[in-house]
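Here the structure is laid out as structure tokens; the discussion comes afterwards.
Missing here is one protein chain; the remaining ones are kept as they sit in the complex.
Residue numbering begins at 1 within each chain, and the chains themselves are lettered A, B, C, D, E, F and G in the order written.
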Amino acid sequence: MEKVLMKGNEAIAQAAIHGGCRYFFGYPITPQNEIPEYMSREMPKAGGVFLQAESEVAAINMVYGAAGAGARVMTSSSSPGIALKQEGISYIVGSEVPCVIVNISRGGPGLGGIQPAQSDYNQSTRGGGNGDYNMIVFAPANIQEAVDLTAEAFEIADFYRNPVMILGDGMIGQMMEPVVFHETPKRELEPKTWATTGTGGKRAPNIINSLHLDPANLEKHNLHLQQKYARMRAEETRYELYQADDAELVFVAYGTASRIVRNAIIQLRETGVKAGMIRPISVWPFPQAAFDQLGSQVRALMSVELSCGQMVDDVRIAAAGRWPVGFYGRSGGMIPAQHEIVDACRSMLEEVA
Amino acid sequence: MEKVLMKGNEAIAQAAIHGGCRYFFGYPITPQNEIPEYMSREMPKAGGVFLQAESEVAAINMVYGAAGAGARVMTSSSSPGIALKQEGISYIVGSEVPCVIVNISRGGPGLGGIQPAQSDYNQSTRGGGNGDYNMIVFAPANIQEAVDLTAEAFEIADFYRNPVMILGDGMIGQMMEPVVFHETPKRELEPKTWATTGTGGKRAPNIINSLHLDPANLEKHNLHLQQKYARMRAEETRYELYQADDAELVFVAYGTASRIVRNAIIQLRETGVKAGMIRPISVWPFPQAAFDQLGSQVRALMSVELSCGQMVDDVRIAAAGRWPVGFYGRSGGMIPAQHEIVDACRSMLEEVA
Amino acid sequence: MPTVFEPTKGLTGVEFHYCPGCTHGVIHRLVAEVLEEMEELGNSIGVAPVGCAVLAYKYFNCDMHEAAHGRAPAMATGVKRVLPDKMVFSYQGDGDLASIGTAEIVHAAGRGENITVIFVNNAIYGMTGGQMAPTTMVGQRTTTSPLGRDPRQVGYPLRISELLATIDGAAFVERVSVHNPANIRKAKKAIRNAFDCQKQRSGFSLVEVLSNCPTNWGMSPLESLDWVKEAMIPYYPLGNFRRPEMQESEHA
Amino acid sequence: MPTVFEPTKGLTGVEFHYCPGCTHGVIHRLVAEVLEEMEELGNSIGVAPVGCAVLAYKYFNCDMHEAAHGRAPAMATGVKRVLPDKMVFSYQGDGDLASIGTAEIVHAAGRGENITVIFVNNAIYGMTGGQMAPTTMVGQRTTTSPLGRDPRQVGYPLRISELLATIDGAAFVERVSVHNPANIRKAKKAIRNAFDCQKQRSGFSLVEVLSNCPTNWGMSPLESLDWVKEAMIPYYPLGNFRRPEMQESEHA
Amino acid sequence: MAKARGAVYFETDRCKGCELCTAVCPVDIVVMDRKSINRKGYNPATVTEMDKCIACANCATVCPDLVIRVERVA
Amino acid sequence: MAKARGAVYFETDRCKGCELCTAVCPVDIVVMDRKSINRKGYNPATVTEMDKCIACANCATVCPDLVIRVERVA
Amino acid sequence: MLEKTICAGFGGQGVMSMGRLIATTAMENGLEVSWLPSYGPEMRGGTANCHVIVSSTPIGSPIISTDATTVLALNLPSMKKFEHALIENGLMIYNSSLIDQQPEREDLRAVPIAANEIAADIGNLKAANMVMLGAFIELTGILKADDLVRALGKMFGSGKQQFIPINEKALREGMRAAAQG
Partner (left out) sequence: MLEKTICAGFGGQGVMSMGRLIATTAMENGLEVSWLPSYGPEMRGGTANCHVIVSSTPIGSPIISTDATTVLALNLPSMKKFEHALIENGLMIYNSSLIDQQPEREDLRAVPIAANEIAADIGNLKAANMVMLGAFIELTGILKADDLVRALGKMFGSGKQQFIPINEKALREGMRAAAQG
């Protein structure tokens, strides 16, 4: 397979087509515009449909419709646009239809800025739509990973009949790296007998719906959803341990932040500081297991984020008081320099000494 | 002052007017319709304006405009409607204008149902809008408290130039209890010199804005916001400790759930089980301090929610591994019976014995 | 004995939850009869709104979606783009379509989305207990216009058919009423024409049906039909506002 | 020496960030001149959109709000309800107003909200890099219609002025262009009339200004003005679509 | 052509007593049965002099609840 | 009335070299100054034979960047 | 004192205001009260109900699950739905004009009141709820008729004072019926 140099956004778009996506509904917003733009060029060639919706709200509801009709479908947006999709996402989860949602996030709150940020962690992992719901959220740290996860996301979404989110940021979306389009790992998928493709007079009507007026039914439905989430937690959690074996300080970082942390760890180790990293690849489900397998030499954890501190809550939960949890973050599109992280590590280790 | 029997929704509406609210923008949704309906009758009499917006999105943006123009203003909605307001809320926080948002929540996800639920805890306390932002979220457990908190919310919102949310559920909104409209505790408030009331040719233009294209500026702005949140954490955290002094099992419950837990505690104590409760009144900021002052006799915590488990994350963070954390929840509009909670407490105590 | 009138196979037969005398039931039946007569039931996907007709998915005897409030046209678009050869329709109230869902309906029309929309205008938010709709009549009392709709505060009622008729992508727009048998029969014809339009891929079609809400208007069912005739029709004139022929000649 | 033309006090003088030849700058100036001439600067609150004009709050010399994308009319409504005696205006692009903000503009008009809207139609999403707008011309290539807008897939461009003119609450709707000095002068008159309307509390007023986007149209500024004239005006006819007189006579 | 004669059948338990059918019968034979109460708790509609029915189906056409079936008998 | 005469002044550093002003001058005296580059990096607009100016203000009217001021000199 | 009452019936039978009147009167008498309605579309056509708690000490949950002391059932579905919410030996007052059955549970104190007929007799079928309320105060003794009428006066406001006498009459007839029953 050929290695090609691709922009993150375009690679994600191509990966979606590669993963079987044939319908895309979106609305322009920086820094993800290359996704709809690529789709507008390439989707028709793949025999699919690209449609620019009138808004993010319309886009997610078009996705909802197309997914209900049995299609592999995607939408993408960035921070404020994702905020507008929250109601739709909640409906999609409630109705149990699969789709893939890409969030190439930027600085906030409000209109904020357009530079890379990770301040949509809560927005992505804890909804914002109403009700108890979850979706798998993958946070790739490079373009190859973005490609692999995006293509696989369609399989996973279909498997669980649940949306899957790809959470990137402006840097992941805008940078170019070489990528290879591998064969996507396939799952055994049931035929979509629930999809609304017309009864053909041959079966009872299929209904795509999230309404359950009777609380007992709604609770039953919720318990069913919770079972799916439990299964996702058990089977879809992904993470990377980097130099964690002997680490005294374990960073926790995902996506863009993890790249800088990785360099910082190399630098720290050069100077004899044993640092390592848990890199959540799935930020939901959060990789609790990674923490449970840390050795007794660990003296502290430190969450590094391009935000004022959001994932750190999950780190605290995972730590459960076993280690002090530090935080280092930059926000608004500022990217921490490697030396800032090195320094933060040093002070934390001094603090817990 | 006269005691009157009032429906929660109407009491909240009246409390808002009492607290100086003169503008209301909303959109109908069950189970909070009595709020806009009451406002449509009473606001004009108070010399204010009631306006039914074309949607929740429009409503929150009308609030945004009115707040920027210096008014005391409120909106109310329920779960899916709040999801649609998330973008607007993020802008309001980013622009630092004060307002009050009421969420009388119902079962989800999606259209879900219309019976009481607390599955909007994450939606309320961890946003859903983009960016790092927070707002104070009060969760009253009875109508009197709803009235007092709502009226005071306007003072607090003005004080911090930040929205404040009142988080109720269908039960709080629909039930009637006697209430008294007390004098609202007043704060020393700066005049709203930032408001856009026209320069009158006498000052430089005022600008209400959340855009900061330069990442360094946006980060600075974020750090300023974080300082406000730190102050809110320090000064606006509210909770009630109920029979916690000697409790072996401490429930954590808010709003409607706390009422049933309270009865369960009475029943448990009658049978010799020492149970108590931390009742967060502000669910953001979450009352960490309440946990830190628990005695050494405590053997376990248990979060009781009308959800599949959302606040339990904050309980875990607050517990920091000091006690095992249990959870009991019902969802979709189902309300746990007192005996269920009694039983859950008994099994938890057995488990940790 | 030839049957003159019998229940349509287009409906499941599940009893409607609508209030006594509510014409939502009549409109359901008309849509169902048309789909049955066109032999398109097995070929159709309907989209129910959020409004009193939220449970329409239980009543129509074809595949159904339940949409988010106001978003039925977007949802129908998603379905139609996947299944361009199927009949796709939405069924929406005036709060749903003319208020929160304004952007979605305007742009479905704008795109010439080849779907059929049944728009039930009863001048009120029925399901949530009778709040003012954009279509509420001047002076009409609702739970959020307790002194009657005041045009100086909230403007005049929106005429959706007239507004959508300005849009090129709208192939068929007609306003009908179901306040008596003659009009019910005309309404059925309009619905048939709208679906025919879709069948012929002419683009977006919409039938606005003036309907009642005895419960929230505070009237008996019979009074409510009178009110449709006496108060609504003069402001919302019945008739066709757009046919495919017009579209073609414009872009000829 | 009498000054024939000098910078208006309605602008702060901060240099515009617009591309060379972009008529956003001209339109800003016209609005500012009108407010200055009406002596309403100290009395005005403007609402900037999300679009190329997002930084308008830096340019207009009056109190300003920056709205969420498409929601300027709602935000302006909030301001106006609090300050009914002030001049409140929004300034919005075609993506902002005619796409995501369709519901907000239709309902501001529907309510007869007493605000003035400056609607800059440049047939494209400028700020985000030239994607298709609802107003993009048939055949026009954009970054999301790389082969040109295909009406069979996405319909014909929306004519917003015509659409809004069907709404009773709209007191004043006019379409103008700024592709040459004569039209610029006419545009200014229309903007003046719109603000006068607001002053007289006649209700909602909107001026649609045909504008250019040399950058994303891939043209020189001069070519782009030609394209406004040759390609846009024939589809978007200039003229008045609604005046307060019409409103009054209708409800006389 | 001789005047049509018809017969109407009510699925009485579906009736919600809205009375719409009573207002549209050209021969004025549809009335509410004040003496009986159906499963839903309503007085259902009924026909008094069936032989006057002309099978016009007006009653069934306005009924929102699919209560009425009409047949032609002559 | 004698034909008006005018003078135009360019705030050269604001100019973005868009050339719009060059196309609207009735006496055709507005041109781009290809020899100078302003602070922004553009060739700015200028006037060749100022005395032909009739103070019509067309140039200033089309200028999007508030570069031009026009005065009447006769 | 702790009285947990469920009022239930058809949508139009006035069960909500019945409950409100109990709560208002008790509040005016210095007692703690709560009132919780069923709500939403289910009310339309179906059954409506409200939970009323009256207590001399602060009220925990306003929900009555299986510890109702009294059920006021105005129609059959309501009686069926709520008889299992009653405590042992609880009080079931039911509208025998519309309910031609007895409750299934044998332990209950079941009191049939021909509320519709009594109301029709005094000339206002809509006052059936007041007849039931009369029976309720007669049988529980927690509120006095005079207090109830006074509270009704307040609830009605100035516009509807003319309806007080007929409602009072219904109330007293209900008391009488219960006393005799």
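Assume a residue touches a chain if its C-beta (ideal position, glycine included) is under 8 Å from a C-beta of that chain, and two chains touch if they have at least 3 such contacts.
From a predicted model like this one, the values you see are computed outputs, not experimental measurements.
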Given the contact definition stated above, which residue among A:P178, A:G200 or A:G295 touches the chain not shown here?
A:P178
Out of D:A98, D:M127, D:A171 or D:L210, which is the one that touches the chain we can't see?
D:M127
Thinking of the whole complex, not just what is shown, which of A:Q14, A:S55, A:T75 or A:Q115 touches the missing chain?
A:Q115
Given the contact definition stated above, which residue among A:V100, A:I260 or A:C308 touches the chain not shown here?
A:I260
Tell me which stretches of chain A touch the chain missing from the display.
3, 5, 30-31, 114-115, 170-171, 174-178, 256, 259-260, 262-263, 266, 335, 337-338
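Basically, only the chains that are shown with their structure count from here on.
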Consider the two chain pairs C-E and B-G; indicate the one with the greater count of contacting C-beta pairs.
C-E
Compute the distance, rounded to whole Å, between the mean C-alpha positions of chain A and chain B.
28
Between chain C and chain F, the Cα-mean centres are separated in Å by 59
Just the number, please: Cα centre separation of chain A and chain C in whole Å.
39
Flagged in chain C as touching 2+ other chains are 19-20, 54, 66, 68, 99-100, 102-103, 106-107, 110, 127, 134, 153-154
Residues in chain G with touches to at least two other chains are numbered 40-41, 45
